[in-house]
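The chains shown are only part of the set, and none of them has been moved.
Read from first to last, the chains carry the letters A and B; within each, the first residue is number 1.
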Amino acid sequence: MAGSTYGTIFKITTWGESHGAAIGVVIDGCPAGLPLSEERIQPFLDRRRPGQSAYSTPRKESDTVRILSGVFEGKSTGAPISMLIENTSQRSHDYTQIASCYRPGHADFTFDEKYGFRDYRGGGRSSGRETIGRVAAGAVAILLLKEMGISFHTFTRALGPVTLTDEAFDPSLLGETPTGIPNQTLNLEAEAFLKQCMENKDSAGGIVECHVNGLPAGLGDPVFEKLDANLAKALVSVGAVKAFEIGEGIHAARLTGSQNNDGFMLQEGKITKRTNHSGGTLGGISDGSPVVLRAYIKPTPSIFSSQETVTCNQEEITINIKGRHDPVIVPRAIVVVEAMAAITILDALLLNMTAKLDSIIDFYSKK
Amino acid sequence: MAGSTYGTIFKITTWGESHGAAIGVVIDGCPAGLPLSEERIQPFLDRRRPGQSAYSTPRKESDTVRILSGVFEGKSTGAPISMLIENTSQRSHDYTQIASCYRPGHADFTFDEKYGFRDYRGGGRSSGRETIGRVAAGAVAILLLKEMGISFHTFTRALGPVTLTDEAFDPSLLGETPTGIPNQTLNLEAEAFLKQCMENKDSAGGIVECHVNGLPAGLGDPVFEKLDANLAKALVSVGAVKAFEIGEGIHAARLTGSQNNDGFMLQEGKITKRTNHSGGTLGGISDGSPVVLRAYIKPTPSIFSSQETVTCNQEEITINIKGRHDPVIVPRAIVVVEAMAAITILDALLLNMTAKLDSIIDFYSKK
C-alpha cells in the first residue's frame, strides 16, 4: 500500500532510507504564492539534525536541503515541491548483526514478515531519518500557516521521570535547552537523568507537547475526519509515539461533566470558551481556542546493554547493539511533532473552504 | 469535505441525524462470499442500544437494521451493502433552548461556525446516534475477521475513579455488567459512583480497552499508514474520545529501554515476543502479538446542573439542559470502539495482500 503519502489537498510523499543515497519529500498541492527558499526550510531541519547535544547520536549529517521543483522566482508555483537531502555519513558499516537478527523494539521482524526481506542498513526505511521528509514538508506548512496568523510552540513536557508543570514553563527557553524542557532547573535534572541512563547503557522516553495558536473555528469534519482524529493519526504515525491526547485527554476520563465542560462567554464581543479542557476542538471541529496536543514517546529501543532475541534463522541469542544511537529521541522529536501537526492542520484549513455555499459563491464572484 | 467516509478498500460511509427519518451506512468494498443477514448484524446494534440499563438514556429505539443491497442468497456479493435503521422515537420536542444557545462541551457552536447553521434537533449529526452506522459496518468487519480466526474482546477498563486491574479481570463477565467492567465488585462500585453522579446532576467518563487476538504479523505500513496510527484515528474519531494509547502507551514514556523493549524468543518453532509492551505492533506493523488499545472517554457533556454559556445572539446566559441523556457513555461506547478497531484492521489486512510480488504471482497463478 501507498503508506508514504499523507494528506488530501496538501499531500506529501516521503521517501528514502537511512543509508541510501538521499532522503526526500514531494509536496503536492501547496498553494501558489508562498515565499520559499532553501534558507527558509533549513532551520527546521537543523532543529532535528543529529549531533547537536551530548544526548543525540554522534552521526554527522549536515542535512542540507535542496529544492528541485515547484518554486520559481522565490515563490511556490502550485506545482509539486520536491526537496532532497543527501545522506553523507553512511559509513561503511559491518551490518552482519543487524542483518541476521531481530533487534527488540525495532521493526526488523515485522519488515521481514511483511515484505520478505529488508534494507537492513541502519534500519532502512524504519530509521528515524525517515522523519527528515516530514520536517521539510512541515516547514512549508508552518511557513504558510504563519502567513495566516497561525503559530506553533512545541516543547518537552516530560523526559523520563522529570515533568514540566505549567508554572515552571519559561517561554524564553523554548528551543533553547538540550532536553527541550523550557525550564533551566528541570532541564538540568533531565540531563542528569539522561547521563545516568547512558551510563546504565539504557535509554529514556518522554512527552512532547504542541500548542497551536490563532486557529480559526470551523476546521475539521464532524465524523471520521475530526480534526483531533487526524491529529491523533499524524502524531502516532511518528515512530516511537505510543499515545496521543488532546486537551485534558487522559485526565478527562476521570473528571465529571461539571468539571470538564468549558462554558462559553463573550470576550470583546466574541464568543469564546471560559476554559480549554477540550484542547481547542468541539465535536471534532476547531473552536477558536488553542489546540493542545501531547505525544507520548517510548524510550529508544537501541540500548547498549545485552538483550535476548532470535536470529532470522530462528536461533535464540543474546545481542549487544553497537553503533550510534540517541539515548532519548524526545528533543529531536519536537520539530517532527510540530511538523505533523502543521501538515494536518493546513490540510483541514484548505478543506474547510468548501463547507458553505455562500462563501463558495463569494469566492468565485470576486475573481 | 467528505468526512463521513472511512477506509481505503473496506470503505464505509455513514449518514443520518439523531432526529431525522433514519440512520444508515453503506459499506463499499466488502469482499464477496461472507454469510450475512440482519440476524447476524442486529446483536451488535443491541449492544449499543439505549434503554438497557439505568445508566443510559431512556430514549426508546429498537434500532432494527435492514439490509437493502449487497447481499444475495445469504452472502455478500461484493456490491455495496446499504444498511438502514429507522429513527422511531423522535418525539416532538421543544427545541427552543438547543436551537438558540451553545451547550458547553457540545458541537453546537462549531457547527454554526463551520456551516452557518445546524440541524439542532437532538444534536443532529453530532449526536451519539451517528455511531449506529459505525457499529453496523463494524459488525460486518468483525464477522469477516472471525472467519479468519481474528477475534475481539472489549470492556470498560475504568469508569470515573474505578479502575479494573488485570488481576480483577473476569472473562466470564465480558459484556455482562451494566458498566461494562468485567468484575462484579468493581462494577457495583462503579454503579454506586454513577448513581451519585446522577444525584449530583453530573456525569462521568472512563476508559474502554480493546484486545485483538489472532492477528497475523505484517499488517500496516511503515510510515503514515502505521497500523497504530490508523487505530488512533479510528478511536479518536469516536465522539468524546480525548486520548488514545497502544500497549504500554502513556506509561511507556516513563520507562527505560531495558524495561520497555520486548525481547524475541522461540515458541513452538515460531518467533514471538517475550512480553507485549508494544501492544502488538513494531514500526507500525502488526507483530503477531495481541493488539491492545485504550480509548479515554470524557464525561457526557449534557448534565442537568446549571451551566454558564451564550446564546447564538451573543448573550451570556445560564442554562439547564433537559431531555434524555446518558450519565456516562462508556458502556455503550464499548461496541463502537470495537467496531472502529475492526474496520481499521480489516482494511489493513486487505491492503497487506499487495505487499510482496511472490504472493501476488502466487495468487493469480492459482486462479
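In this section, a contact is a pair of C-beta atoms (placed from the backbone, for glycine too) under 8 Å apart; a residue touches a chain by one contact, two chains touch by 3 or more.
No experiment lies behind these values; they were computed from the predicted model shown.
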item: Subunit count for the whole complex, all chains sharing one sequence, 2 displayed; value: 4
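The criterion applied here is as follows: only the chains that are shown with their structure count from here on.
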item: Residues of chain A defined as touching chain B within the complex; value: 1-6, 8, 14, 102, 104-107, 109-111, 113-116, 125-126, 130, 158, 160-161, 197, 200, 202-207, 217-218, 220-226, 228-237, 239, 242-250, 252-266, 269, 271, 274, 278-279, 281-288, 296-303, 305, 307-310, 314, 316, 351-352, 354-356, 358
